[in-house]
Every structure is written in structure tokens, then in C-alpha cells.
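Just one protein chain is left out here, and the rest sit where they should.
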Amino acid sequence: MSAQLIRNLLLVILATLALSACSTTKKSNNLLQGDVYTGTETIEYLATGVPDRVFFATNKSVLTTAARDTLRKQAAWMRKNKDISVTLEGHADERGTREYNLALGERRANAAKDYLMTYGISGNRINVISYGKERPVNSGSTPLAWSQNRRAVTVKAN
Amino acid sequence: MIKKILFSLVLILLFKQQVFAITTIDITRGNLDPLPIAISPLYMSEGSENIKLDNSVNQKNVGEKISEIVEINLKRSGLFNPLNKSAFVQKPDIAHLKPRFEDWRLIKAQVLVTGKILIKEGKLRVEFRLWDVVAAKEILALAFTTVPNNWRRVAHIISDKIYMRLTGESGYFDTRIIYVSESGPKTQRIKKLAIMDQDGANTKYLTLGNELVLTPRFSPTAQLVTYLSYFRNLPRVYLLDIETGIQEVVGDFPGMTFAPRFSPDGKKIIMSFAQNGNSDIYTMDIETRVVEKLTDHPSIDTSPSYSPDGKYICFNSDRSGLQQIYIMRSDGSKVKRISFGKGLYGTPVWSPRGDLIAFTKVSKGRFYIGVMRTDGTGERLLTENFYQEAPSWAPNGRVLIFYRETKSDSEGKGFTAKLWSIDLTGYNEREISTKTDASDPSWSSLLSGN
Partner (left out) sequence: MMTKNLILSVLFHSFMIILTALSLPFMKRNPIELPPIVSVEFIQISDKTNIPFAPKARKTLEKIKKEEERVVSEQAPPSSKKKEKPDRIPLPEEKKEKQQIVKKKQNPEEVELQIKQSSEFEKEELFDPNQIAALIDKSKEKVAETTREDKKLTQSSVKNSFASGLTLTQEDALKAQIFGCWSIPLGLPYDENLLVRIKLKLRPDGTIAKAEIKDHARMNMPGNNFYKVLAESALRAVRLCQPLKVPPTGYEKWKEMDMNFDATEMLKG
């Protein structure tokens, strides 16, 4: 009986592994936490070590620990380069209604802007625009693609 | 005393009824097949001038073309079954004078359309008659005169008149649809405003595609369009006069204005204004430019839509934590949540009849178009898909148009955006063919009125 149990246990573990291999692509292993993207694939850099974007959970505009970390780096970079102003672009994935997504993108961009401001960046240097679901970075219709599209991107404006 | 008299009266009445009762049969069932209708080609009167209307349309076949369009319109409505013309026995011109009803009954037609055309002095005159084949009588006859180039519209107006006579409800064929024409890769989609006839003909582009445009909506008279444009990277609500082509910004606030719609009297635009991460609902009087703030809540309030009497507004808010549908008075008071089902609700649109609100519902990763009563009861989901949203009502409140997107891979392959329509009953779901990919449809009112 116990031998069978152990055999079954192994079987189930194997099955689970097989399942998880099915549901996500090779690349996405460990790239999602909750449903927030934690990888680096789509990220560009404003300067060495200063990632340009932060990612969000579905329907949320709360900054994750990683996002706050990124934004602090951006704030430091902006403090160093006082003549630079930026545009914060808020985006949503394709899984929402268009109008709500526009509002959601605006909320995400402002969440990032507010955080930058608490680190001493003047609001005058930050312009905000929402693209809703209009400008995805990944065209795919997968949870990974959607997680990469739920983002606020800091773009140099001058 | 009086009671006694009354009692005996009642008795007498009852007795009388029994004596004179004749057999009564209740018919509560019948067939639900579309009504068989024979549409005889409109014939060309003698003495008509030669004319060329289109590459393939001239005075010889314009009558056939018109009856073809009528046929397609009626068939697409799902309520009629136009019969195959090859079975028609009577010639169009003779049928128009006096149909031999026995012949038409033989091919199972219950109603018959006949008509004739005359082109004279550069004018197109179209006359048609609708016959009840079974009752052997004419039930409608009308004539139109117009410029020949208008032949398609004549076909649509005829369709509307037939629809109205046979369903008791005004039609929706002489209408246009404004939508966003899409092309290019998903990550850099090019979007233009486009307008077409309800049946997909006569597509015209209103913008060039240099900037992103979204969510166009007709004014009640279908003369103006309000929409969102990213002109100069400033997402703002614009107003476009499709007569003059003049565009102007109406929502130039220090932030993003979006989700515009007209009030039922056409005098105001209601829209969302987003600032500092908060979207609220505002109205702007087009004439006076007076702005009024209707909602004041730290949540997202968007997708507003007026009731047809202008007294109420339904909108989308996530003040409960997730997207739900709310209604309020048009002054912003008495906000009340009406959607309570499982899932998210968005894009509420009040029906032209006033009794229903159409919406998009997202539940377990699937998208639904549905309707509910204005108090939130009687929710009915009409169609389910991977992604679809933004319903817009046909002017008679019987049909909804919306757009649907398909799944794509990381290269964007497999992605399409198309317009679809569905009956309020949940039946008769059809794709509306457009020249390009399309989204955000808005249905105009009847161009010819009633």
C-alpha cells in the first residue's frame, strides 16, 4: 500500500511538473509573481542600472516592492540630471474594456508619478499620458504578454 | 336590496354567456420561422433615360440591385426569409399591377414586394407596393423621387418601410455606422475614423490615421461625431462635423478627457476627465462651453451614457473595488449601483427605448455582451467570446452592434478586430463586413426619420 502511495506521489509530482510546463512558455518560468511581471525582457534603460518601467497586477495600480525600487532609481537619476523632464506612459492589458483601461492607465502613470514626487522630483518635470490598451509591448494573448503590457513607462521627453 | 339585484344581474350575465358561448380555441403556438417574403425585382418603366450609376449598376439593372439590397437587409434582420427568385412565376411588371396571388401562394410566399423605376430628367423615381398574399390585398404603397446616385438609400428606405409595416416597429436600415478602422501591427496600430452604411457599403475615412483616434459616437441627428483623439499626443475629446469636416477640441482640460457621448438633445457632451489618477464624469454644453462636474469620487468613473429622456445617466465605476454599473440622476445625485452579478461590468449604454441597459461583462476570463433592466434586474447575456465589448444600439432598440477581437501570438498573428451585430433576443449573430479591421462602432439614428 505504502509503496503504491509513494509511486502515486511521484506520479502526481511528475504530472504537476508536466502541467506547469504546459501552462507557461519556457521563458515565463519564474517571470510572474502573482500576476505581476518580474522579468527583464521588455525593459529598456534610461541610464545604466535605471530601468524605464514598472509592472502592475491585473486591474491594479498599486506599486510593488520591485516597482518602488525601480522608481527610486529613476528618481535618483532625475535628481542627478536636473534638466531632464519625462513623460510617464500608463498602459493596460487587452483584457479590459477600452474606456476603463484608459482610466486605469492614467491611474497607473500617476501612481508612478506620485512616487517619484515623494522622492523629490518636481511634478513640473513629469508629464502623464495614458494609452490604455492601445500600445501593447507584447502582441501575444497570453498571461505573460498581458503582464508585460500592464506597465508605466518613463520616457525622456527632452 | 341592491346587492340582490346585482347578484341576479351577474347570474343572468353568466347564464347568457353560457347559452351563447360558441367554440373558442386558444392558439398559443405557431412556427417561429422567418416570414417567407417574395421580393420581385423592380422593373424599369419604358421611356427611362440611360444612366450609369456605378461600375456595375446602370438603368438596366438598378431595379434588380435595389431589390437585392432590400432582400439582403430583410434577410439579415433574421425576421424574414426572402424566397428564391428563380421560383417566381409572374413577371415583375405584371405583378406590380395586380399580382396573381394564387401563384405567389404556391411558392409559399406570405407577402410580396413589387415595384417599378423610372429615370426621367435626371431623377430616379421608385415606386413599390407590399402585398399580403394570403389576404390578397395591398398593405403598403409608396413612391420616392431622388437623384439616381441615391439608389442605395432608396433601397434602405424601402427596407425600413417594409420592416415597419410587417413588424410594427421602425427599422434601422437607412442608417450609418461610424467606427474605428484599424490596420498595422498590434503594437503600433493605425486607427482612422471611418463611416459606412449600415450594410457595410460606402465606406469613407474621416481621418488620415496620423494620430490615434478612439470611441467615435454619433450625435442624435447623426450630423456630428464626438470622439477621442491623441492629436499632438494630448488625449482629448473632439467634435467633428461630418458635413463640413470641421474638427474642434471640446474637452481641453489639464488632463485626459475621454469616453464622450452626446446627451439625447444633442446639446451637451458627457465625458470622463482624468486628472491625478482620478477619473470623474463631466458634461460640457457645446454652445456655451459651460462645464459641470457630475461625479466626485476618488474611484474611476467612466463610460457615461444618458437615458433617452435625458433624466438619468448610467456609468461605469470601480468605487466598490471592481468595475460595476451605476445609475444616477442627470445632475449627479442619487448614485445607485445596479450590477451585482459575478464578474466585472463595463460600457453601459442606455437603449433608445429606455427600458434596458446594454453592457460588457467580464467573467472568468470571458467577455459577454448583455442587457439588463435599468434597475439591474433581468440580466441576460446575449453572446460570449474571447474578447468583445462596446455595444451600441440600433435606433429601434432591437439590435446591438459591438466589436470582437481574436487571440494572437507574440508576433500578433491571428489578431483580428471585427464588427458584429446581434439581436436583442440573443439570436441572429452576424459579422458586419468592413474593408479593414474595425472597432468601436456607433450606430446612427434613422437618416430619413420615420
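The letters A and B name the chains in turn, as written, and every chain counts its residues from 1.
What we mean here is this: a residue touches a chain if its C-beta (ideal position, glycine included) is under 8 Å from a C-beta of that chain, and two chains touch if they have at least 3 such contacts.
All figures in this text were calculated on a predicted structure; none of them were measured in a lab.
The chain omitted from view is touched by exactly one of B:62, B:83, B:213 or B:242, namely B:242. Note on the undisplayed chain: of the listed residues B:146, B:275, B:299 or B:410, the one touching it is B:146.
Although one chain is not displayed, chain B still touches it through residues 17-18, 21-36, 54-56, 78-79, 97-98, 110, 132, 134-147, 149-150, 153-154, 157, 163-169, 195-196, 200-206, 242-245, 385-386, 398, 404, 406-407, 414, 416, 418, 425, 431, 433-435, 447-449.
Everything that follows uses one rule, which is that only the chains that are shown with their structure count from here on.
Chain A and chain B have Cα centroids separated by 39 Å. Chain A makes touch with chain B in their complex at residues 59, 61, 94-100, 102-104, 106-107, 109-111, 114, 129-131, 134-142, 145.
Those residues of chain B lying in contact with chain A across their complex are 185-189, 212, 214-215, 228, 233, 235, 255-256, 258-259, 272, 274, 276-279, 300, 302-303, 316, 318, 322-323, 344, 346-347, 360, 362, 365, 386-387, 389-390, 405, 407-412, 414-415, 439-440.
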